[in-house]
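I am attaching a structure below and will ask some questions about it afterwards.
Left out: one protein chain. Kept in place: all the others.
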Amino acid sequence: MSLLETHALKAFYGDFQALFDVDFHVEAGETVAIIGANGAGKSTFLRAVAGVLKSAPDMVLYDGRPIGGLPAHDIVRAGIAMVPEGRMLFPSLTVEENLRMGGYGGRSGRWNLNAIYELFPVLGERRHVAAPDLSGGQQQMAAIGRALMSNPRLLLCDELSLGLAPIVIRDIYARLSDIANDGTTLIIVEQDINQALAAADRFYCLQEGRVSLTGPAAGYDRDAVTAAYFGV
Amino acid sequence: MTGPSPTAAPEASFRVERGTRASRIFMASGAVAIVVLATLPYWSDSGTTRLVAEMAYYLALAQFWNLLAGYAGLVSVGQQAFVGLGGYALFVLCSAYGFHPYLGILAAGVFAALMSLPIAFFVFRLRGAHFAVGTWVVAEACQLTVAQFSALGAGSGYSLTPAIVRTIAPDRAGRDMIFYWASLGIAVAALALVYLLLRSRVGLALTAIRDSEPASRSIGVDAFRAKLMTFVIVAFCTGLTGGLIFLQKLRVSPQAGFSLQDWTVVVIFMVVIGGIGTIEGPIIGMIIYFVLRELLADYGTWYLIVMGLVAVVFMLYAREGIWGWVAGRFHLYLFPVGRRFVRLDGAPASQRDSGPNRA
Partner (left out) sequence: MDWYSIIAQGCLIGGLYALFAVGLSLIFGIMRLVNIAHGDLITLSAFLALIAAEVLGLYPLATLIIVVPVMFALGYGLQRGVLNRTLGESILPPLLVTFGMSIVIQNVLLELFGADTHRLVVGTLETASLTLPGGVAIGVFPLIIFLVAVAVIGGLQLMFYRTDIGRAFRATSDDSVTVELMGADNRHLYGLAMAIALAVTGCAGVFLAVRTNFDPSIGPSRLIYAFEAIIIGGLGNLWGTLAGAVILGIAQSIGAAIKPDFQILAGHIAFLLVLAVRPNGLFPRMRD
């Protein structure tokens, strides 16, 4: 049984349909990348899984249980955490307060404040700094740390590389592989194909709300991916 | 919806229409109804005449509040300021400056419009619900200020002298008829004003702002100017109506002139129940209010309690109001302020309606 599966997942923003019959699965311990152009539906997919967007109960199965339509706070407490697009740190809170908020759901596990500070030492140094005063890369680390504080089994990462310098991106992905090696299952959404496919075991490509290609990340066919990405 | 296929020859395939069959029927029967109503004083008793006059000026006030809140997005809980200022202006101009009452009513509107400018200076610094309470504070301040002046009768107000009253008409019956026609006239004028305003450029701007202020700004709509203009126009109309109302009552006081209950609570109820952001809504809301008031007349303040509960329930479960629901369900627009595409080949142009008629 897969850790997470979706069956014919549909998602809407009001009247606008953003996802059409998406079938997806990820096994425990895997890292799966979702790539696609802007507006392809990648973030929408993550939001549907995280419960921010409503879907029908049977469309999303977690450990075999239908979770579609559950409110986001219940899904977090079940062990699925999201690092949202744009970081979305709480601006009135310090780094440490943001991290503590991540732990609000009360799940136990190996992640606590000290563990996060070990993973991201710079956060420990700047723990009492207000979130907006961090650099882009530090904010991304704080956002990841905040998600980890809920001790998730499945971590959803939405466009981690957005707005960051290449050297920072490499650094973050290095930590991400530490997190993956720990046993955490990851779904990574990225526009940057190279980084995503280097980190992943398998990938899905979305195009205009549909899965256009899927397969193992190692040795992927460049031309096939380009075609699937752009829909030509 | 995709366009005609690239290989077909382009046709002039659309026509833009404003009216609907229902609206044309309504307009025609409305005109008849107004004519019939105009003759009311001749065939009904004075109590009914006064009641219909009250219904008429409340309809006017409701249309003005709806224009401000439902279309311009300025939810004011302080319009009673302009009713009171209009009333006092009329009394002062007639008593102290010898204005003829009819001119006085017009001047009352002008005075209210002038006062709306400094008032806007203050309240436009607030947003959303704070704007609402801010307008209320300003109304309270106006009431208290007026009550300071003994020349204006201080806390107990003052009455029009019999001499002035007689310039309207020599006897009570004549005055009642004149007030009735004036009230009816204001109601019709209010409907016409709102209808024409919404069909104009300003109306289009307001609807755009209501739908999305940032988007409308990006296409060059000056949101601030449109809102300010609406605020001033509504102040003029409300002040003018206030002048008429108090001319009818022959006496003005701070309590009565600036009463939140009489000029705002009731008006808001009418618009909310009837359907905010529609022209037809306040008509229905006004009728329902008066029915409710008559039905519960013997139960003291119970009609207010019922009114409040009904308003709460509507806002929770039927935000679009009665008319909003009817219009949505039956696609019925009696005051067509939107535009529709009509395909010349008769096929339906789109699944959904759009435009200002949508609340």
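As written, the chain order gives the labels A and B, with residue 1 at the start of each chain.
By our rule, a residue touches a chain if its C-beta (ideal position, glycine included) is under 8 Å from a C-beta of that chain, and two chains touch if they have at least 3 such contacts.
These numbers come from a predicted model, not from an experiment.
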Residue, one of B:Ser29, B:Thr48 or B:Thr145, that touches the chain absent here: B:Thr145
Sole residue of B:Val133, B:Ala189 or B:Met229 that reaches the chain not shown, by the stated touch rule: B:Val133
Among A:Gly68, A:Pro84 or A:Gly209, residue touching the chain not depicted: A:Pro84
Of B:Arg24, B:Arg125 or B:Arg225, the one touching the omitted chain in the full complex: B:Arg125
Residues belonging to chain B that touch the chain removed from view: 69, 75, 77, 121-122, 125-130, 132-134, 136-138, 140-141, 144-145, 147-148, 155, 260, 265, 268, 272, 276, 300-302, 304-305, 307-309, 311-312, 315-316, 319
Touch list for chain A against the chain that is not drawn: 50-52, 71-73, 76-77, 81-82, 84, 88, 90-93, 97, 100-102, 104-107, 146-147, 150
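One rule holds in what follows: only the chains that are shown with their structure count from here on.
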Centre distance in Å when chain A and chain B are each reduced to the mean of their C-alpha atoms: 52
